[in-house]
Structure formats: C-alpha cells, structure tokens
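The other protein chains are all here in position, but one chain of the complex has been omitted.
Coming up: subunit A.
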Amino acid sequence: MATSLTKFSRRAALLAPVLALGLAATACSAPGADESPTTGSDAAVSTDLGTDPITLEMYAETGFPLAKALADEFTKQHPNVTFNIREDQFTVIVENAPRVMASDNSPDIIRLPTMVDLVKDDLLKNLDPYFTAYGWDKFPASQLVQLRVGEGGTTRGTGSLWGMGLGYSVTGVFYNKKLAEQVGMTQPPATIAEFEQLLAKAKTAGVQPIMQFNKNTAGINFPHQALQNQFGDPAQVADWIFQKPGATFDTPAALKATQTIQKWAQAGYFPKDANALDYASMVGEFQKNNGLFMFNGDWESANLDKTMPGNVGFFLFPSESAGGKHVAMSAPNTFGIGAKAKNPDAAAFFLNWAHTNPTAREIAVKIGGSSPGGPSDLAVPAAAPNTVLAETLKASQQLGEENGAVDFTANATGGIFAAAITPEMQKLIAGQQTPEGYVKAVQAEYAKELSR
C-alpha cells in the first residue's frame, strides 16, 4: 500500500508540470472571437474584372457538378481568372462553413448552408452594393427573397442580400410512367384527393405507392411540407422559416399534414423500411421501378433522364381543390462571398455572369437541371423534349408565375432538421409519436434554438 502511495505521488508530481504546460498553452480568457469590425456594406465596389490574373477560391459541394462546369466556362471566357475549387459533402460544408470562413484562408465563393448564423457572426459579405451596381433589381424579387437576412442576423426574407443562387431548384413529385399506366393513372392528379386515390390504387395493385427515404435525414418531410403548404396559408409556413416574431409550427395546417402522413404510413404508402433507407437507396429503388411516386427535386432530373429515359414524369404537388394555386419548396443553390474574401469583386462578377451569360444559363439547365434564375426578360434555355428535365423546368416557370415558392421547413434554423424534424418524423411513421406530439416537439426545438 505504502509503495503504491509513493508511486502515486511521484506520478502526480510528474504530471503537475505537464498539466501546467497544458494550461499555459490555453489562453485563460473566454473562448471565441473578440468583436470584429463589421464589413461595411457601403464600401465601393467595382464591376470591372480587369486583366490582372486572379485565382478565385471556391468551396463547393460534392455531387453538384454545376459549380465546376460554370467555373470552367468562366475561365474559358475570361482567361485571367482561374478557380481553385475545394469540394466537400454538403453536410460537411454545413459543419465547416463558419470555421473555414473565419480562418485566414476564407474562400471567395462558398456554397452556403443556412445564412442567418453566418450573418450574425459577420462572416458573409453584404451583397447590396453589387445588387445596385449590377441592377439585380431586374430579377423577380421572389427569386432573391430567401437570400435576404435582416440586420444582425434576425429575420430572413427581408433586409440585405447575402447570397445568390447557382441554379434555382424546384421540388415536386416524380412518377414512374410504366407503373402509372399499370395502376390506371392517365394524367397527373389535380387534387390531393385524387393523389390519395392513386396511392390506394397502387397499394391494391401491389405497387409501392411512394418511394421515400427517412434515414439520416427525414425525407418524409418532403411530402409533409407539400401537404402543409396546401392545408393552410403558405405565408404562415414562410414566416416560420424566416423566423418572424410570433410565428409557430403549431398550426392546424401542420397538424392536418402530420395526421395525413401518419395515415399514409399506417396504410403502407411509404416503404416499410423507410427509417432504414437513405437518399441514395431511395433513388436506387425508384430507378429499379420500385415505387410509383418519389418526392424529390429537379437536381435529380438529369440523372433520371439518363437512368430511366422516357419513363419518368414530374408534377407539382396538387392543391386541395382543382385549379388551386401550386405551392412548392423551391430554393436557390445558395452561394455567398466570404467577408474575408480576397477577390470579392471578381466573385460577384462571376455570380452575375452565371445568371446572365447565355452559355452559363444553358449550363445551369443542362448540367444543374434547374432554372438559372436571372432577369425575368431572359428566356430560360430549353431542355430536350420528352425529358423529365423539360418537365421540371416547366414546373419551375409555372411556380414562378403563380408565385408559389417557399423555402424548406428544414432550413428554418441550423439545428431543426437534425434535432427535431428527423428523429420525430422517424418516430411518427413508426407509430412512436402522435401528430399532436410531433407538431409540439418541432415547435419546442425551434423556440429553444431561437432563445439562445
């Protein structure tokens, strides 16, 4: 015992200086940055690219070839500008963005997750001066509304512009044409009731009605929000996403949508193993003709045209009564300019070019599969006829005309998708959560995050 005690005290004596070293290496002040000066929005900007060689640092998303394709074309047209592109999975960018942008090697152009926190931490460049300089007021206002954040990172949807889209995506329902024929679907449903009839018909015919993933992140939030958008005023949904004071998720529309999802789950309209299916598996199963419908976005159009040519159709989720307004989740593939960017003017030039240059707009459609955005008087480049790409582009234009775009509820706060929507949705479809409980749990997490 005595020996072990001396052994211990000797060990402690040796550990003490080592620990002290560890402590010394740690600054004893509070962690985090000191208040850094805000980048003023009134700084002079230039719309001239010049001829000096410039290397633009870009941080883009793996599996999103549009960014690289646009960068290559830009270098072809403006040889003095080259790109250094770093790619990561989107979820990795979500986790890395604040630290990467706070570092000395902050990228010039970066694919952005939610912007509010970045604005709050002064990590993004205010694009208002470029908005004026390039005349982006000629773009439909609804195109850029999701990219606006109020002073100090409060409400979204108003205030200064902080990002632009490289392509503007639209979501809806893809359907398998062969299976549609098999269950007697001759045209896309005009009402939710018709859609539900088709689900029932598919089920009786032994066809998986909806192929949807729900592992890792809740893919069933797509149909959920599609229903929520129609069961109430979509402005209510938008207000909640934009964090307008007083907005709540605990609404009759959200509850009715949740009840419908529960009903569909109980009826077996979703795959029995949805909670074990991830996004890639869902797309794979749909391509194997396993599923009549799939709720997804136009970023998958080009891929589906390649893997199941001529066999896929697309429609915007219908309203409750025939002829009602379409509402769909539609969001820009947001790119922003870092507050510490070394070449902000060139980055802004590139973003403007991607919206207005004819070749760039064609690339956005052909490679990105989505609308290029830009001024309303520029025509959207046509896609090949009889492709689902052509259908999603048409849907995107129709949605723009009906002014029916809303952002994703999953984007309401930084943590809402991972902390509430995903686990609660997994519980809901497994019968472990009630619709009332679901709505309350999502709102509780939202309130908790906003109170921080």
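The criterion applied here is as follows: contacts are C-beta pairs under 8 Å (C-beta built on N, C-alpha and C of every residue); 3 or more make two chains touch, one makes a residue touch a chain; residues count from 1.
Definition applied: contacts and distances are computed from a predicted model.
J.: Could you check which of "UmuC domain-containing protein", "Carbohydrate ABC transporter membrane protein 1, CUT1 family", "Molybdenum transport system permease" or "Cell division protein FtsX" matches the UniProt name for the chain that's left out?
T.: "Carbohydrate ABC transporter membrane protein 1, CUT1 family"
J.: Any idea which of A:L277, A:L389 or A:V442 touches the chain not displayed?
T.: A:L277
J.: Using the definition of touch stated at the top, determine which of A:G159, A:G313 or A:G414 touches the missing chain.
T.: A:G414
J.: Quick one: which of A:T51, A:N216 or A:N403 touches the chain that's been left out?
T.: A:N216
J.: Using the document's contact rule, name the residues of subunit A that touch the chain not shown here.
T.: Residue positions of subunit A that touch the missing chain: 4, 11, 14-15, 18-19, 21-23, 25-26, 30-35, 91, 94-95, 98-99, 102, 117, 120-121, 123, 214-216, 272-277, 414-415, 418-419, 422-424, 426-427, 430, 432-433, 449, 452.
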